[in-house]
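Just one protein chain is left out here, and the rest sit where they should.
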Amino acid sequence: MLAEIKGLNEECGVFGIWGHPEAAQITYYGLHSLQHRGQEGAGIVTTDGDKLTCMKGLGLVNEVFGNGKLNELSGKAAIGHVRYATAGGGGYENVQPLLFKSSHSGSLALAHNGNLVNATQVKHQLESQGSIFQTTSDTEVLAHLIRRSGHIDMKEAVKNALTMVKGAYAFLIMTETELMVALDPNGLRPLSIGVMGDAYVVASETCAFDVVGAKFERDVQPGELLIINDEGIRSERFSMNINRAMCSMEYIYFSRPDSNIDGVNVHTARKNLGKRLAVESEIDADVVTGVPDSSISAAIGFAELTGIPYELGLIKNRYVGRTFIQPSQALREQGVKMKLSAVRGVVEGKRVVMVDDSIVRGTTSRRIVNLLREAGATEVHVRISSPPIANPCFYGIDTSTHEELIAANHSVEEIRQIIGADSLAFLSVEGLLEGIGRPYEGEFKGQCLACFTGRYPTEIYPDTVLPHEKV
Amino acid sequence: MLAEIKGLNEECGVFGIWGHPEAAQITYYGLHSLQHRGQEGAGIVTTDGDKLTCMKGLGLVNEVFGNGKLNELSGKAAIGHVRYATAGGGGYENVQPLLFKSSHSGSLALAHNGNLVNATQVKHQLESQGSIFQTTSDTEVLAHLIRRSGHIDMKEAVKNALTMVKGAYAFLIMTETELMVALDPNGLRPLSIGVMGDAYVVASETCAFDVVGAKFERDVQPGELLIINDEGIRSERFSMNINRAMCSMEYIYFSRPDSNIDGVNVHTARKNLGKRLAVESEIDADVVTGVPDSSISAAIGFAELTGIPYELGLIKNRYVGRTFIQPSQALREQGVKMKLSAVRGVVEGKRVVMVDDSIVRGTTSRRIVNLLREAGATEVHVRISSPPIANPCFYGIDTSTHEELIAANHSVEEIRQIIGADSLAFLSVEGLLEGIGRPYEGEFKGQCLACFTGRYPTEIYPDTVLPHEKV
Amino acid sequence: MLAEIKGLNEECGVFGIWGHPEAAQITYYGLHSLQHRGQEGAGIVTTDGDKLTCMKGLGLVNEVFGNGKLNELSGKAAIGHVRYATAGGGGYENVQPLLFKSSHSGSLALAHNGNLVNATQVKHQLESQGSIFQTTSDTEVLAHLIRRSGHIDMKEAVKNALTMVKGAYAFLIMTETELMVALDPNGLRPLSIGVMGDAYVVASETCAFDVVGAKFERDVQPGELLIINDEGIRSERFSMNINRAMCSMEYIYFSRPDSNIDGVNVHTARKNLGKRLAVESEIDADVVTGVPDSSISAAIGFAELTGIPYELGLIKNRYVGRTFIQPSQALREQGVKMKLSAVRGVVEGKRVVMVDDSIVRGTTSRRIVNLLREAGATEVHVRISSPPIANPCFYGIDTSTHEELIAANHSVEEIRQIIGADSLAFLSVEGLLEGIGRPYEGEFKGQCLACFTGRYPTEIYPDTVLPHEKV
Partner (left out) sequence: MLAEIKGLNEECGVFGIWGHPEAAQITYYGLHSLQHRGQEGAGIVTTDGDKLTCMKGLGLVNEVFGNGKLNELSGKAAIGHVRYATAGGGGYENVQPLLFKSSHSGSLALAHNGNLVNATQVKHQLESQGSIFQTTSDTEVLAHLIRRSGHIDMKEAVKNALTMVKGAYAFLIMTETELMVALDPNGLRPLSIGVMGDAYVVASETCAFDVVGAKFERDVQPGELLIINDEGIRSERFSMNINRAMCSMEYIYFSRPDSNIDGVNVHTARKNLGKRLAVESEIDADVVTGVPDSSISAAIGFAELTGIPYELGLIKNRYVGRTFIQPSQALREQGVKMKLSAVRGVVEGKRVVMVDDSIVRGTTSRRIVNLLREAGATEVHVRISSPPIANPCFYGIDTSTHEELIAANHSVEEIRQIIGADSLAFLSVEGLLEGIGRPYEGEFKGQCLACFTGRYPTEIYPDTVLPHEKV
């Protein structure tokens, strides 16, 4: 919901399991715990060793699989997917997993989190060879590459196909008899494996393991291909060109606070970012408040370090659903608010530090600063627990185009004026790296910082399109 | 949602407006901000000066009034109601406002928050005089009393009827030409009035005023009857037997943190309760966490006073809707969780203070203590920011029967063992009164404490029924 | 559906059963067979001897009771109701049966087919005595009268109440332990009883008996009150002022062709009307066609007597549902048609006799004549198997007001010109009586002919309102 406010949208979440009699049910709960990664659609494909069965639809996990429909999905293994909410485009066709049935060579189901940067080129090439596409999704590209690889052995076909796609991807690929799991050579998206009795599970975030009662085993490594079947699990490499660059926004904004990424707890990382921010940009104030939900941890950290009391200065309405009626322009001007309310009893007459995790277009920040002033705040100091986002993301996060990014076009002082704050400070890139505190060396220190620095860990092609530009 | 977990359910919320061209829209937003007070059904009645129009239905405010249906409600004034979720009973018939059409004496719409303690008796009496009832709601009783009062003047008829009902009530009564607002002589339920340009608004909580852009004017007084029409607003008394006893659970649990009740901000009151609790029951620990959402403020206060860091140790899943599929017994035992997750990265290896606002049946507390232990907490100290609930509520809060209340049947030490905590402490009644800090003298110090002390501010009749016992 | 086209709407249909373990299911199928009598809403109330349970909703029987909801209705007896589709007004509140719960004197469920002519007066009187009304339905009036009768014995209370209402009614009245069935002293609405093993059934039309596998026993008599309970069935009289006047439109238009009314099969009656019509208004033509569905029987009779071949010259689209999208004005002018199509292959170059059962406002007739001409008919001769409707109905059929009735304001020749026919003839009143052929003597010969003749079998009050005038 708040995602809509901010203009930051995650692409997707994936979950898979092999070797459990209630595979579809487990996947349902797993997807449910990943619902924050995508609300537009959801799907599950199961295998009973013999046949793949697919169910998917537009809407929340609850809506797609409610009313007993889940019972139609039997089998010992499953993969599932939640898809993000985008304004235009999309629709049912793009809901994943995609299922490709073949009359003689077995079926293939694919679920993908991420974004390929050379999808357009590969697609052109495939089409000139006679391939036809029914979706605008990158995943379909991989399916064609697998089928056309010429390899009879499925594993080799997949490895071969993976070498031809560039960008960010966590792939789950399931046939009647195998589950394959692949992560791109930069490890741009989180992906972990766990165990649950005799079953293996795989998920975009570790919170899914806690929810289904599985035990975290380890993170999938960049460039790794895992093959899971009734004989067990096998790890192979499909690329030697490894350079870890985990998406920083996963720590800052997207992932659930109870997930661990690469061994670092997300809530703790955010709290540390808040502390670093407090060190970097001191301010004298009466109360600290965070923009719910994603900035709460950073705000707590900020308050803890500065000793300024942490308060619930902003309240999010939990009942703003998709059918919510927008107020008319007249009512909006009269002050009808939804989604977020400032707590007058807390901020009236106070100097407020408002901690937020990021600024994308600036419109939300301006609105919140305004809310706080209307509720009586005498000063509003905005502190952002990440550096300015000045570059678009090509790896699966819908951060808007270059033109819309306020930090791509304005100085910090200009942004302060635009959003109407008394002061404004962003966290530094160094502060970000140290706050997260992962032990990586090398070119990117283990983090993708492209949206802040413009240094992309992969090649970017002239026709690489942003997710929301696809139709 | 959590309400369901806990077994504590608010009865309702009401909102009214007189003198605004978009009365129904404003009421919609007002009800939306009161949605936490009732999720089973919602309704709005408008008047255009000539005719009352009603729309209501089962479901959330969004669902009942979505798809353009709101536009069918025109008029300059409106009253609305949200109704709480109860297991059995209920259904469409009991969704409010109730509308009574009369062919010769004008129509009457009623919305009610609270519970009457002599409804059964009055109903018996009315039925023996030939009245027939279509609902099981107390509100219908008041309508009959008004119509049978013999007074031709509506205001006198209402005042007369009000003297015959006992218990807790905030009533909105609307005819074609007038809006009447009444609060019971103990002021058991919150009710405030505000202004919005030339219009008057009235709401169960002040958060509704902030959301619609209205200015808070004052709280409705116990025993007060307000008459609002095109000429303005008039205040009268219908009872001289005033003894303020505001429901304590409104501060502790029900109201939104951004509401002010009787001049006291709810979040601030809760934070103070957390501080008092910390003073009363010290503990040495590593982290403080609150049970979301209602206990967050108290946990912050507890952390602030003790200096123990406040952390997000428990996460609530925002997407648990009504259609959520419950895991099978087998899966539940395997550890499939929903709604609430413990954050392993925060609690593992830590001594945890878990602050909660209340314990009703104890089952939820036991489950949460268990969650924390499974996530690696070495000690779990439960601190409750209210006294033990040992008596049922007859005034509109569905606290379960005497048999189900754990504190009615067990000592604190027994409860500690049942929920499996390393230590357990409740706030004292004095701590509660001081924490809230309202300036009342007199028998009840301005607060209803009946659920803690058993001293009810009104007479209780032998056949007074709990809300969930009605069929 | 066609009802909408024509502007003729039946009020309702009722079904009841006593003494069957699957009472609700049987009632569901019974109501389903009466669906043509009302499509706006449906409801069922069951009793298990101890408690009445109600389920109702807007929509078709299928929609209201689908998805397993029917299983919630247990008990050995039930009454049900289907309600007609009216433009404005209505809504959930008026869906029947109405259920009145009483805390000390037992509950009461009522289902009503018909219309009371003195409802407004009785309501006024009741309101002046303090009664309040939640619906605009006449049924609620009867409930008040029963409760206020002063009689402790239910049967006496009902008889007393029935003497106070005037007009057309078939009432089903159910308490926890009894089913009462009453028909007005003129027997204006059809109502029959049957047996089904040990159970008794009652229905608006005998087609319901065939559908549920019950055996027709006899028609309920005008002024009769039947009391059915676990001891059996008992017949009493509540009025001595009997004068049978069965609604003629039931034969002509409303009832299902497979129903028998007063011993006369509806299809056969219609076919006879078609034959009489052929005798009264001969014409030389090539084909006979009927307007589906209600005029098919008359058309067959017309063809049979004249020897002119009967053909399917008009086809009704079976899939025109409530969500059907109306064509824009531009498309309508271009000729986009729905609901009804003329069969070019049948009427092209032919002189066509178009048999219809009635003309209300004339707009539909004009449209159908036009359809036939566009499809190539060289002549269109309209034959109506009933007399001109020149007077409104106050007994439960929504025939529009006096102003809208074309035959109230125009001669036959004028109507012919308005609808654009080459010739037009109506059946005579004598032809109608003979065609139906019921063996009654007396003032009305057993038939209500008021809409044709203006002679109403009951008193009509100055403030008697037409059904669609209620709000």
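Going in written order, the chains are labelled A, B and C, and every chain counts its residues from 1.
Basically, contacts are C-beta pairs under 8 Å (C-beta built on N, C-alpha and C of every residue); 3 or more make two chains touch, one makes a residue touch a chain.
For clarity, every value in this text was computed on a predicted model and none was experimentally measured.
The chain that is not displayed touches the following shown chains in the complete assembly: A, C. Within the full complex, the residue among C:I79, C:V95, C:V165 or C:V212 touching the omitted chain is C:V212. One of A:L31, A:L98, A:V360 or A:I436 touches the chain omitted from the figure, and that residue is A:L98. Considering the complete assembly, subunit A touches the hidden chain via residues 92, 98-105, 108, 120, 123-124, 127-136, 143-144, 147-148, 471.
Although one chain is hidden here, its contacts on subunit C can still be listed: residues 1, 22, 25-26, 28-29, 32-33, 35-36, 60-63, 65-67, 70, 196-197, 207, 210-213, 256-258, 260, 264-268, 271, 293, 296-297, 300, 304, 309-312, 315, 317-321, 323-325, 327-328, 330-331, 334-338, 341-346, 375.
The rule is simple: only the chains that are shown with their structure count from here on.
The chains that touch both subunit B and subunit C are none; no such chain exists. When every chain is reduced to the mean of its C-alpha atoms, the one closest to the centre of the whole protein set is B. Centre-to-centre, using mean CA coordinates, subunit A is 37 Å away from subunit B.
As a whole-number value, the distance joining the C-alpha centres of subunit A and subunit C reads 60 Å. For subunit B, no residue reaches two or more other chains under the stated contact definition.
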